[in-house]
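Mind looking over this structure? Questions follow.
A single protein chain has been removed from this complex, and every other one stays in its place.
Order of writing sets the labels: A and B. Residues in every chain begin at 1.
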Amino acid sequence: MWLDIWMRENPITYVLLGSYAVAMAIFLVEIALVRHKRALTLQQVRLMQEAGEEE
Amino acid sequence: MKKSTMIDLLWVVTRRDLVLAMRRRADVLTTLIFFVMVVSLFPLGVGPEMDMLRKMAPGVLWVAALLSSMLSLGRLFSADHLDGTLEQMLLVPQSLSMLVLGKMIAHWMVAGLPLVLMAPVLGIQFDMSAEAIGVLILGLLLGTPILSMLGAIGAALTLGLRGGGVLLSLLVLPLCIPVLIFGTGAVDAVSSGLSVASHLSLLGAMLVLALVFTPWVTAQALRISME
Partner (left out) sequence: MAINWFKYSAPTTFYSLAGKLIPWFAVAAAALFAVGMYIGFYIAPVDYQQGEFYRIIFIHVPASILSMFLYLIMAGYAAMGLIFNTRLSAMMATAIAPTGALFAFISLWTGALWGKPMWGAWWVWDARLTSELILLFLYLGFIALHASIDDPRRADRASALLAIVGSVNVPIIYFSVKWWNTLHQGSTIKFSGTSMHVAMQQAMFIMLVACWLYAIAVILARVRSIILERERHTKWINELPEVKHVA
């Protein structure tokens, strides 16, 4: 298997790309989701408030 | 005096649920047929080599029992929920845990016991030795009530939800893993000539724990779902 040979030749790259980069990507996605949720909720609350003021 | 009323109550609920189940015999049969079918699919899927089948048999039977007991759990509270009986049960002055325990026992007798009785036939299909079948049945007798009781928690939590059936399995199956491990472990032990006492006594201990805690937890879950 080419992957087996490659990982034994480049262990540091394998570790960095396979574990740390993936973990960082997961963290970044989670942060993005949390920020998105925050923006969305704020928008909702504002919309509700505007609707309330018009009444 | 008080003790006898508790047991009376248990008996009343169990009998009521059994009578109701007997009116819908098709439901009971469906579970059993599902069990037999799932088990029979395995040889077709992995090939007819007897050595392999004999090795797989306890696992296959246990997993199939796990899945088929999930199937009937959805009905555990839903019928009573729909016709309003469950609401009345919550208002009854007697302990809700006892009522729930009665329903669990009835569920096991309808959905668990037939599987246990069917298991030897399927075990023979898989060429299991008589000794192994005996241990398998003992394990199932101790284990399937735990499945019914853990399942009751899930059934109470998912009461009246859309897509409740799949969700129920998602919640309950991980909790059933220890039962699966010790149930199949017992059969593996007897097949390799080891003592089964430790496996079966651990299953028994789990059964006692489940008997003590799950009725109360299920009662709490019902209260949450019904408020």
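Following the convention adopted for this analysis, a contact is a pair of C-beta atoms (placed from the backbone, for glycine too) under 8 Å apart; a residue touches a chain by one contact, two chains touch by 3 or more.
Computed from a predicted structure; not experimentally measured.
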| item | value |
| --- | --- |
| Residue in contact with the excluded chain [from B:40, B:85, B:125 or B:220] | B:220 |
| Touching the absent chain when the full complex is considered, from B:58, B:74, B:112 or B:185 | B:185 |
| Touching residues (missing chain, whole complex) on chain A | 7-8, 11-12, 14-16, 18-20, 22-23, 26-27, 30-31, 34-35, 37-38, 41-42, 44-46, 48-49, 52 |
| Sites on chain B contacted by the missing partner chain, in the whole complex | 153, 157-158, 161-163, 167, 170-171, 173-175, 177-178, 181-182, 185, 188, 206, 213, 217, 220-221, 224-225, 227 |
